[in-house]
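What follows is a structure written as structure tokens; I'll ask about it next.
Yeah, one chain of the complex is gone here, protein chain that is, but the others are all in their spots.
The block that comes next holds chain A.
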């Protein structure tokens, strides 16, 4: 009750209207930029969707099982095959493939943008001081809030969904890239310097390879977060399995909601295990040599 009393006495800071004004200004003045971004993202999503939906589901499942075998042996392979057969059987094949396309698009963009930003943070204390609070902000702000400006800039559809997912999912990649590079032992960095490495040689030959396990953990987190956001993004018209979940929730169809939710879970587990393991065997093989 106390805060109501207080706000009655004090003039309220007009933060809401400031943000609105800024968003308005950006949507009128940066239209060209946003159109360019929208066009690119749309192309990538379409490409992935085409790739995933053009083969027959059986063929897709076989390919997936083979990839899963190399990443995590027969257990993961079997799980992936059965899980995706279930999705097909329940009738969510198309929707799941769209979701997968969205997740991979936002994951890919997050990696392409996030790793260089992470490297920048590791190399420059100034950049790190600016970017770290920004990341805190991005991660703690309720995810729904991103949907609104995304709609303002990109209207309804796939693109704002991907943009919102990127904003929501990029922080782990940036943070863990930064952390991974900082964790490389100072003796090794010193050794790289002592032999006369340039900054780029030190980065690519010593720091990044040694930070890779940490960076991969960040990428894994980013993919999982963007999956969770892509489902939410169906509220603003992004295609995919989220639409089915959303419809079931609004119409109070518990059974159907469970089925759609199950498809999300299967997708999540397969994506998680694949992204965790896909680079590991390569490293193990090298170590065993």
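Quick notes
Everything that follows uses one rule, which is that contacts are C-beta pairs under 8 Å (C-beta built on N, C-alpha and C of every residue); 3 or more make two chains touch, one makes a residue touch a chain; residues count from 1.
In this section, contacts and distances are computed from a predicted model.
Not every chain of the complex appears here, and the one that does not is recorded in UniProt as "Quaternary amine transport ATP-binding protein", selected from "Predicted Zn-dependent protease or its inactivated homolog", "Transglutaminase-like superfamily protein", "Quaternary amine transport ATP-binding protein" or "cytochrome-c oxidase". The hidden chain makes contact, of the residues A:133, A:196 or A:255, with A:196.
Annotation: of A:210, A:235 or A:249, A:210 touches the absent chain (contact as defined above). Note on the undisplayed chain: of the listed residues A:78, A:112, A:130 or A:188, the one touching it is A:188. The set of chain A residues touching the chain not shown comprises 185, 187-188, 190-191, 193-198, 201, 205-206, 209-210, 286-287, 289.
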